[in-house]
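The other protein chains are all here in position, but one chain of the complex has been omitted.
For clarity, chains are labelled A, B and C in written order, and residue numbers in each chain start from 1.
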Amino acid sequence: MRFGLLGAGRIGRIHGLNVAARGDARLVAVADASADAAASLAELAGAKVASAEAILSDAAIDAVLICTPTDTHADLIEKAVEAGKAVFCEKPVDLDAARIRRCLDVVAKSGKPLMIGFNRRFDPNFAALEKRLRQGEAGDIEIVTVISRDPGPPPVDYVRRSGGLFRDMMIHDFDMARFLLAEEPVEVFALGSALVDKAIGEAGDVDTAAVVMKTASGRIAQISNSRRATYGYDQRIEVHGAKGMLRAGNIHETTVEIATGDGFRSDPVQNFFLERYAAAYRAELDAFVAVCAGKAAPSPSGLDGLRAQLLADAATQSARSGKPVAIEVA
Amino acid sequence: MRFGLLGAGRIGRIHGLNVAARGDARLVAVADASADAAASLAELAGAKVASAEAILSDAAIDAVLICTPTDTHADLIEKAVEAGKAVFCEKPVDLDAARIRRCLDVVAKSGKPLMIGFNRRFDPNFAALEKRLRQGEAGDIEIVTVISRDPGPPPVDYVRRSGGLFRDMMIHDFDMARFLLAEEPVEVFALGSALVDKAIGEAGDVDTAAVVMKTASGRIAQISNSRRATYGYDQRIEVHGAKGMLRAGNIHETTVEIATGDGFRSDPVQNFFLERYAAAYRAELDAFVAVCAGKAAPSPSGLDGLRAQLLADAATQSARSGKPVAIEVA
Amino acid sequence: MRFGLLGAGRIGRIHGLNVAARGDARLVAVADASADAAASLAELAGAKVASAEAILSDAAIDAVLICTPTDTHADLIEKAVEAGKAVFCEKPVDLDAARIRRCLDVVAKSGKPLMIGFNRRFDPNFAALEKRLRQGEAGDIEIVTVISRDPGPPPVDYVRRSGGLFRDMMIHDFDMARFLLAEEPVEVFALGSALVDKAIGEAGDVDTAAVVMKTASGRIAQISNSRRATYGYDQRIEVHGAKGMLRAGNIHETTVEIATGDGFRSDPVQNFFLERYAAAYRAELDAFVAVCAGKAAPSPSGLDGLRAQLLADAATQSARSGKPVAIEVA
Partner (left out) sequence: MRFGLLGAGRIGRIHGLNVAARGDARLVAVADASADAAASLAELAGAKVASAEAILSDAAIDAVLICTPTDTHADLIEKAVEAGKAVFCEKPVDLDAARIRRCLDVVAKSGKPLMIGFNRRFDPNFAALEKRLRQGEAGDIEIVTVISRDPGPPPVDYVRRSGGLFRDMMIHDFDMARFLLAEEPVEVFALGSALVDKAIGEAGDVDTAAVVMKTASGRIAQISNSRRATYGYDQRIEVHGAKGMLRAGNIHETTVEIATGDGFRSDPVQNFFLERYAAAYRAELDAFVAVCAGKAAPSPSGLDGLRAQLLADAATQSARSGKPVAIEVA
């Protein structure tokens, strides 16, 4: 299986090197606006540097990984599926839901698979929890809680272009909530504040937020986000059900603990998302390779991408209006 | 110090026996609608049985503990303070906020202290957390999370008379959120479902609920409640702040752990609120004795009782209307 | 049931007040070399002060609790059983095994029950572990590990009179190992060092020690002791068996945890043995009351006291000689 990579930034490098380390797939070409970034990764991965156009028109390439800036995703997805390639695209498809819908129409007509990069579904801990949830270990689902806190806020410049916390950061948690609930939320209420960095508030965004959602059958989901956690990258999920509670927690840097008169102290939790989710990125690629091989349907799909985006849009609107927003299921 | 007890039910017995076990206070009289309940406790505690009226008019009694049904609280508080007694009253003062306000006016005029029984503030774990929070260990408060799940739902008959989950159960969590936030919530949004017991839904109440609240400075509080937790009485608090996170968890029945091929299994958490909060009830009485001795102002005060009730009312209204409710700080 | 207490020191007060708090037993008399100590406890417990002789000859007293200095235990036990009383005696019966044997002969002839105060067997955590062990949860026992570390070393004067670490401190762990193994050790090897306090070494004792023991069927027990642990009173047991591992750990002062850039810090473990084992002392008294009522055989018995002492003697000898010591089962 031959892969082309569009975008050789931080996340593109991860996927590119993960392809290169496989026995059943090869990274053949890398495109990036920065010639240096493309060349450096291409050398490491044993690939050539090429333009996006060249990759998309290369009949010998079976699949592309889209890791370019968000505003290019929808166009590249369309071109790639029309060129007959299987597509993996980092979230989001687009910040505009209408644009996502048009893109998914093009994908549907092409008959080619599109998988969206919600990496957390593939974290071995969260994936194991979801599997056990589906097997009924916790019984009927009643309350899903997702806690997600970044180690530190991004630059305000990034915040300005990001679409806002709900679309940029909490979208992962909307996807996780949907993944765990196994039912669509029909109502969203969001609260947000700029408590971490005043400049984020001045830029019209929030850095601290909470969302509650409800599904048609009455299941409840709670999400909380902060752009800063002093103790690492805080990523926790908990599902309360009729038979019990399933939860998955953080991974500490080491298992070392010191006990003194000040108490028992263990390490901070893993701080960097590329480290925290290294295994998830590998498993995500496993899933996409299975999709390319025709062994599995793409999951998360383009529709999953759309639905998470609609929740993020609704939360954004709710936080602004101060009112709950009903979701019409896509 | 001489105490009279009004109400010798489950919680009245706890307080009565805690008074009896002290060196600095005596339980002298017990009143209860059930002569048997009064007699049984009176014998254990070395007290006499008396009517509520007799207790209130006994000049030798310094303070009364009101543990009667909710709908008698306000009247008894008024009579007691007018009779010159210090009063400890189990929550709530009344299910009707207007009635609470009138009662607090009577208390204010009397010059006598009124302390409200929000026992969880006195749990040694939660009290230690709050103290460290006030000392600034977590920095400025950003997100307060309270998780509170009962082992099992009450009978539907009880539910019908209870005022609803938000007033009957979550009121403890509203008080805890206020205690931790150290700032009044100004907005409340609530979601509820009847997922545990259909009959609770048919009775017009919910058994699973989530609330988000915001303070004027933008602090966020999240509360979730369930009327059933298979693994015990689930009582957790977590405060995320600028410098770190403080949290306090459950207490397992024992510290025993078994490791086998199925994994590592520890005990359920303490299942019964009287066991879970036994130390809290003792510390609560310590605080009231200090109030009676003039060494401390009553805390939680009648105003704390009113404010928690207003939040519970707002949540009840929000869950019914589907809209957030603004709180005018009392 | 009417109790007399001989010895109103730290541990005598615990037992005396625990008797006084019961509904099914009364503390009627307290004896102590210090008139003040006896009077203070007697007042609190509603008992009278009496001489040991008066207590032993008072036909209205059913049982005595012996909490006097070690060198008086054997004589008092003999006098008490000969006076027809049920006897609870703090460990050890005597520092000399031959004296213990003579005393147990007197007890046997009297037909009166003697229970020895190895309080840790009654700790709810350790008792639950032992029960589950007997029920076979861990399968056949292979390795028993006991870790026991005091918060700080005793004064050297105390050390000099104590019989040495193995008889004074580790004797509890020898009893715990026997309790868990359910088989007698037949071989003991001990190592000790004075690492905590040089003066303890100069007094001929050790403050840091490790013991390994083996039973006839090949089960292995490991014990380690230190006279100092900066993080509290460290009390852990672990049993490795054919089906799994059962362990019971320490109890932290509270459940509060703080997470910052320095990591996650929980409280030290409970520091003081009277706090750590408060529930154990109450359960121990429950057991003795059942013995007095003829509902249970005394356990731990005088023979348990002797056997733990023989292991402590063997360990003392082993640490001095540098050689393992064989145990002839008493």
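Please note the rule applied: a residue touches a chain if its C-beta (ideal position, glycine included) is under 8 Å from a C-beta of that chain, and two chains touch if they have at least 3 such contacts.
Values in this document were obtained by computation on a predicted structure and should not be read as measured data.
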Chains on display which the left-out chain touches in the complete complex: A, B, C
Among C:Val156, C:Leu191 or C:Ala293, the residue in touch with the chain that has been omitted: C:Leu191
Touch criterion as defined above, residue of C:Arg26, C:Lys243 or C:Arg282 at the omitted chain: C:Lys243
Residue among C:Val106, C:Ala210 or C:Ala290 touching the omitted chain: C:Ala210
Touch list for subunit B against the chain that is not drawn: 229-231, 252, 259-268
In subunit A, positions touching the absent partner: 21, 23, 44, 124-125, 128-129, 132, 137-138, 243-251, 254-261
Contact footprint on subunit C, counting only the chain that is left out: 140, 142-143, 145, 147, 149, 187, 189, 191, 193-196, 208-212, 214, 218-220, 222, 224, 226, 228-231, 234, 240, 242-245, 322-324
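We take it that only the chains that are shown with their structure count from here on.
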Rounded Å distance between subunit A and subunit B, as computed from the means of their C-alpha atoms: 41
Rounded Å distance, subunit A centre to subunit C centre (Cα mean): 58
Residues of subunit A whose C-beta touches two or more other chains: 229-231
